[in-house]
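The complex appears here minus one protein chain, its other protein chains still in place.
After this line comes subunit A, so read on.
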Amino acid sequence: MILGSIQPAVLIAALMVAATPILLAAIGELVVEKAGVLNLGVEGMMILGAVAGFIVAVQTGNATLGFIGAAVAGGLLALLFALLTQVLMANQVASGLALTLFGLGLSALLGQSYVGISPPRTPKLDLGPLSDIPFVGRAFFSHDALVYVAIAIVIGVWWFLKYSRAGLILRAVGENHDAAHGLGYHVKRVRALAIVFGGACAGLGGAYLSLIRVPQWTEGMTAGAGWIALALVVFASWRPFRALAGAYLFGGIVVLQLNLQAAGVKIPVEYLSMSPYLITIIVLVFISSGKARGSLNAPGSLNRPFHASG
């Protein structure tokens, strides 16, 4: 068997953990893009969330407060993006890239005196007898709360977009902002709210890295996770459950290739290592070609600025 001495239950458990940061960031960005806004600043919001969550957790000694702080920080940075793109009508792509650079720099500055400190521990969620079930318990019911929070957010977003009136309005704004405006909806307000939600989710994803995954603060620790999250949204063709599957696939590849290497299985690791990035590139090529947009289910007004006079 190719898996050698790897235990599947451990592998599943590890991939759920590895996927959580990109899943959180991706589900937030999915909502933003559904509202017709392309925010390329995910990496910046993640890293700011990572450092802010770390600082709050260390200062208060409470990891939960840290996660709340991370969401607030990510949301605030996103608010800046909303101000730039929705009020000042700045270019979304350029603003998003600037947001990433700004977030990386600001987080390095804020985190200077927090290098080399251990954050308060986030306890694993006690699921009682569920965790004791053989295989299933180890694989699915032995995680920290954030893993389940991320899944809950995915389900919530799915329900919100599909069944709620507010979700319908958000989709309308993303598909055709002129029509939505004509119906009397506040395009900019809806978009600003979506952007802030996206920032909060990205912040949570970043804090998951600094408080649980690594757990430590180091500069640039997101190491491109935000870009993978961006690609994931397109990969998922803007559908929440596909984003969940995609995140587990990406996380799974990472974990699987590391485990295969550790188990001494002779596989061409370099290809597996680069595969998430290769998929990302292919997907980004798709997103940028106009033709593929429709077939990919992209929101009609994605990355198009809205001005009421138009």
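By our rule, contacts are C-beta pairs under 8 Å (C-beta built on N, C-alpha and C of every residue); 3 or more make two chains touch, one makes a residue touch a chain; residues count from 1.
By definition in this document, contacts and distances are computed from a predicted model.
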| item | value |
| --- | --- |
| Name per UniProt, for the chain absent here [options: "Na(+)/H(+) antiporter subunit D MhnD", "Heme exporter protein C", "BMP family ABC transporter substrate-binding protein" or "WG repeat protein"] | "BMP family ABC transporter substrate-binding protein" |
| Options A:Ala57, A:Val173, A:Met221 or A:Ala247, residue touching the unrepresented chain | A:Met221 |
| Residues from subunit A at the interface with the omitted partner, ascending | 5-7, 10, 14, 18, 21, 108, 111-112, 115-116, 118, 209, 213-216, 218-225, 254-255, 258-259, 261-264, 266, 268-270, 273-274 |
